[in-house]
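The complex is shown incomplete by one protein chain, all other protein chains being positioned as in the whole.
And then chain A:
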Amino acid sequence: MSNSNFTRRGVLKTGSIAGAGLALPTYLSAAAHSGFTNAPTGDTVTLGFNVPQSGPYADEGADELRAFELAVEHLNGQGDGGMMSTFSSKVLDGTGIMGKKVDFVTGDTQTKSDAARASAKSMIEKDGAIMISGGSSSGVAVAVQGLCQEAGVIFMAGLTHSNDTTGKDKKANGFRHFFNAYMSAAALAPVLEQLYGTDRRAYHLTADYTWGWTQEESIAAATEALGWDTVEKVRTPLAATDFSSYIAPVLNSGADVLVLNHYGGNMVNSLTNAVQFGLREKQANGKNFEIVVPLYSELMAKGAGRNIAGIVGSQNWDWKLENEKGDRYAGTNAFVKSFGEKYGFPPSQAAQTCYAQTLLYADAVTRAGSFNPCAVVEALEGFEFDGLGNGPTLYRAGDHQCFKDVVVVRGKENPENEFDLVEIVEVTPTEQVTYPVDHPMFSGGALGSCNPGA
């Protein structure tokens, strides 16, 4: 028999008051000392990596996390240093960031905006993360970027390709290394002209959300400028799995090109269905029917299997870049070696962008001599660098978008092994994919000013 006087209500009350009491000083103390949120006080600094660990993009999230862990290892002086040795800025010395050992916490975005915000909030408030990075969806990136701006921490975006991330939803505390829909279209247009000519009729299938809309707008504008006609733009639900009902109308639409503005599982299914309906062998308007996938990833190529053969698209980076296109893309081989030796396979473009973002943040803090977000923003704005695998790159001050070469790829017809799924067709130079800050596709919204929080 128990003599305890505890009641359920009593325990809950006491617990919640004690919990709130314990949590409050942690948050306030973390925020208060040096005039900005989560100023590191001990001998460690905590970074928050917010990636999809469940849901349809979990494999991409896992690859991002591998890259983050590798970057942290290298920053702390373990491993072979990876791209730190090729990075044009030489302030990182393997002793952490400004002498503080780098620690990290991870969150699961679930590829849902609300879950991603909740996990980022928890990492900022509970774990004292001073920078948030990662993500594999533009919806998530825009949501988390907004949260980081309010909380006064830096957001180094992972895989996000919508124009809006550094367009109408740009924020002073947010930075994107990955390329965007406009750049994909600008890079693809000359290659499409060269491969398929100027007299084409395109049919678009588009995922019905922010990324799909900006991708469709960008590629339609770029191909129409070549002289192509746009026959139809059809929005498909993000939750769709069988695209046969959307592919069937393409057959007799008079189109001779199908543009799939789909990503991830959507793209794997729509491409598989398009190939099943014979579109790869079809003749239309006296020409071979072609399929274009503006945004490519290695994981999507793997999911699509042999259906990806011959399909043209664009990437932010490819692990074969330095071997095939030379020293301009220095850093690629160093990163592939570190990553490949640790994990047994080459890194994806998502991994490369996350690794680069972590080094860029650490470098900016060190150059600024402060963890204060406003100092970091100042150090990153207009920063020109090289040696991170993409060639000479600029972090533009006006919108916090990186400007660098874009890789145009094509699914390989006869891959030699499971990593050899895409071939590099061309690398489009930065000048061809650069646009003014006030370009209509990026208008609306303002960068605002940096928020140090606290």
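Methods note: a residue touches a chain if its C-beta (ideal position, glycine included) is under 8 Å from a C-beta of that chain, and two chains touch if they have at least 3 such contacts; residues count from 1.
Keep this in mind: contacts and distances are computed from a predicted model.
Q: Refer to UniProt and select, among "Branched-chain amino acid ABC transporter permease", "Exporter", "Signal transduction histidine-protein kinase/phosphatase MprB" or "CU044_5270 family protein", the name of the complex member that is left out.
A: Answer from the record: the omitted chain is "Branched-chain amino acid ABC transporter permease".
Q: Looking at the whole complex, which of A:201, A:282 or A:412 touches the chain that is not displayed?
A: With A:201, A:282 or A:412 as choices, the missing chain is touched by A:282.
Q: Which of A:106, A:214 or A:273 touches the chain that is not shown?
A: Answering carefully, the residue with contact to the hidden chain is A:273.
Q: Hey, which of A:319, A:403 or A:442 is the one touching the hidden chain?
A: From the options A:319, A:403 or A:442, the contact with the absent chain belongs to A:319.
Q: Taking the full complex into account, find the residue in A:105, A:299 or A:406 that is in contact with the omitted chain.
A: A:299
Q: Please output the residues of chain A touching the missing chain, sorted low to high.
A: Looking at chain A, the ones touching the missing chain are residues 54-59, 232, 234, 237, 239, 241-242, 244-246, 248-249, 251-252, 265, 268-269, 272-273, 276-278, 281-283, 299, 302-307, 319, 336-337, 340-341, 345-346, 416-417, 419.
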